[in-house]
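Yeah, one chain of the complex is gone here, protein chain that is, but the others are all in their spots.
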Amino acid sequence: MKISVQSDDFDISEEIKQLTDGRTDIGAVASFVGLVRDIHGVKKINKLTLEHFPAMAKKELNKIANQAMDRWQVEDLTIIHRYGEMLPGDQIVLVITTSHHREAAFTAAQFIMDWLKTDAPFWKKEETEDGTHWVAAKTDDDEKKERWK
Amino acid sequence: MKISVQSDDFDISEEIKQLTDGRTDIGAVASFVGLVRDIHGVKKINKLTLEHFPAMAKKELNKIANQAMDRWQVEDLTIIHRYGEMLPGDQIVLVITTSHHREAAFTAAQFIMDWLKTDAPFWKKEETEDGTHWVAAKTDDDEKKERWK
Amino acid sequence: MNILYFALIREHIGKSSETIDLPSGINTVGGVIDYLEGQGDNYQIAFAQPDLIRAAVNDEYVGLDHAVSDADELAFFPPMTGG
Partner (left out) sequence: MNILYFALIREHIGKSSETIDLPSGINTVGGVIDYLEGQGDNYQIAFAQPDLIRAAVNDEYVGLDHAVSDADELAFFPPMTGG
């Protein structure tokens, strides 16, 4: 299990390799990459800044990861969440789950992403043509999280 | 949309880059890599050979891809399915879906994988310590496909 | 008509394709199977389990009652196990 909160970018091939190298029992690798979008509603975004609560961020990511490992037959997983300044097109978050079977890998990755959105202590600030503002939490993210209960 | 039936291996970072380079409107990239497992039931697998029906394979993959694009808000996608001889740990199949939102990306990728399993004209032959045999289709793969109807 | 065989069916029959002249009166996929089963043990073994036979005509999946003519390309194969 690899959990990393970092300002550096990541490479998905490299991360998958770290999970699968030397193993021949893994049939399924599901993954998700979240990218900075250039638009939010109608506003053009020039820059995104991710603030985070370091001590808690790593702890919460570990919790989410352990829950996923407990609930599904996941062999191993990686979560990388970046912080700092990013531009549209940049990578923000990476989740990789490995399993013997595709169903468990997909479901666990989706579960982790839904929980990250609501439970990981990160806050997005957007710089648009009209100035900067903090992104509001979405109620539909709360709903997505609820379905896992 | 990129659909490829090939004997060569692939690199997921490279393939994601091809889908996202120069675009800043994509927020979500879901992907799946299927790997050769070293065991099937109780038998140790030494080698896997994938036979395919070339004319139909590309056509069916295109159909599945177009269905996914029609049903979900997918911006673009890539499907690569390999054929030929592979060893445990080797990559067999890659699906990448890009979307503005994670839900559509995840769902479309899962849909494509479920359909590939039952509708793509590929056949797996395993070489085990007890000789070679063709892999039997799994009824639970049919069930997984059915849920999309 | 041109017939293609794949995977286990190809192995049982012992060839990956052949061209036959459709006997008169044979005009469905199922009819072709019945005809082929009369051509030797290898065909009988290949088509022994109907639920493990899939067919395509001109690269489209079809059922056993699908019409065929000499101009079609017919393919037989087991249930798919890709992905």
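Going in written order, the chains are labelled A, B and C, and every chain counts its residues from 1.
Note that in this section a residue touches a chain if its C-beta (ideal position, glycine included) is under 8 Å from a C-beta of that chain, and two chains touch if they have at least 3 such contacts.
Since the structure is predicted, the reported quantities are computational estimates derived from the model, not experimental observations.
Trainee: Could you tell me which shown chains are touched by the chain that is not displayed?
Mentor: Hidden chain, whole complex, touched shown chains: A.
Trainee: Which residue from A:Trp72, A:Phe106 or A:Phe122 sits in contact with the chain not drawn here?
Mentor: Reading the full complex, the residue touching the unseen chain is A:Phe122.
Trainee: What does the interface between subunit A and the hidden chain look like in terms of residue numbers?
Mentor: Its contact residues with the unshown chain are 34, 50-53, 55-56, 59, 81, 92-93, 113, 116-125, 134-137, 141.
The criterion applied here is as follows: only the chains that are shown with their structure count from here on.
Trainee: When the centre of a chain is set as the mean of its C-alpha atoms, what distance in Å lies between subunit B and subunit C?
Mentor: Inter-chain centre distance comes to 27 Å.
Trainee: State, to the nearest whole Å, the distance from the C-alpha centre of subunit A to the C-alpha centre of subunit C.
Mentor: 49
Trainee: Determine the centre-to-centre distance between subunit A and subunit B, using the mean Cα coordinates as centres, and give it in whole Å.
Mentor: Distance between chain centres, rounded to whole Å: 23 Å.
Trainee: Subunit C: which residues touch two or more other chains?
Mentor: If we look for residues of subunit C contacting two or more partner chains, we find none.
Trainee: Can you tell me which residues of subunit B touch two or more of the remaining chains?
Mentor: Residues 34, 113 of subunit B touch two or more partner chains.
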